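Report on the following structure.
All protein chains but one are shown at their positions in the complex.
The block that comes next holds subunit A.
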Amino acid sequence: AVYQVQRSLSMTFGSCHRLKYMNNGLFKIAGPMDRHKLCCSSFSLPRPFSQGAPNGTSPKSTSTPRIKLKTRLLVTLIFGGSILATWYFVRSEKEKKEQLRRIEQLRKVAIGQGDFDLVDHHGRPRTKKDFLGQWVLMYFGFTHCPDICPDELEKMSSVVSILDEHQELPRVQPIFVTVDPERDDIKAMASYVKDFHPRLLGLTGTPEQVKAAGKAYRVYYSMGPKDDDNDYIVDHTIIIYLLNPDGLFLDYYNRSKSDKQIAESIKKHMQTYVKLFT
């Protein structure tokens, strides 16, 4: 036990002169003394053991260390506090800078990303620029699609209807882009989109234009074999894309997402959206 106390003492007050005296077996006598007296009253160095007496305690010797402790704490707090504050300030400045840099990068990406040059189901030419400032939901498919496209377009229409119920949210523009431009002309698109949400816009174009649009959104599509009456099925990517008002691709939703889940996700995107272009 003596060894332990000695160790803890020398660890706490390692530079204290008093310890020199204690190393030669005299420590037992010094035992009852409290730590403060041992170390901090350096004036009593020539009479090391007198302080050990129970009646050797004066009001001064107990209050001084307490004040010192308080001062020490205060100084630590002030120093630590100012270091923390400086660190926090530097970090927030760095974050601000990082955010500006990110916005600048996003701007560059937004200008060139996901461009298309197509015609809507009214016969009007449409490019991505026409939809800047609007939230856009985009789905690629074809009108002869047996079940998945109608399902997904119905889901997309339902998402738009759910979001329309919230007056405070901006309107979403649903878009359907064909991957079967040979059969899906303007007329075919017009008669097809009217089965879904009234705002749904059908886009078509020349095979080259459609190919470019598909490439811009990493959409895969491939025509299946033709049968006797020239009918065929187009295999294609089944994904609903969300574009923000900067025309930037923001999120995508596959078949497993329900209309409610998608609407909820879009709502969150709208709430956290930071405008890139002013």
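Methods note: contacts are C-beta pairs under 8 Å (C-beta built on N, C-alpha and C of every residue); 3 or more make two chains touch, one makes a residue touch a chain; residues count from 1.
Criterion: contacts and distances are computed from a predicted model.
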item	value
Among "Trafficking protein particle complex subunit BET3", "ATP synthase subunit b", "Exosome complex component RRP45" or "Cytochrome c oxidase assembly factor 6", the UniProt name of the subunit that does not appear here	"Cytochrome c oxidase assembly factor 6"
Selected residue (touches chain absent from view) among A:Ile162, A:Ile186 or A:Ile233	A:Ile233
On subunit A, residues whose C-beta touches the chain left out of the figure	143-144, 146-147, 150, 183-184, 188, 191-192, 195, 227-233
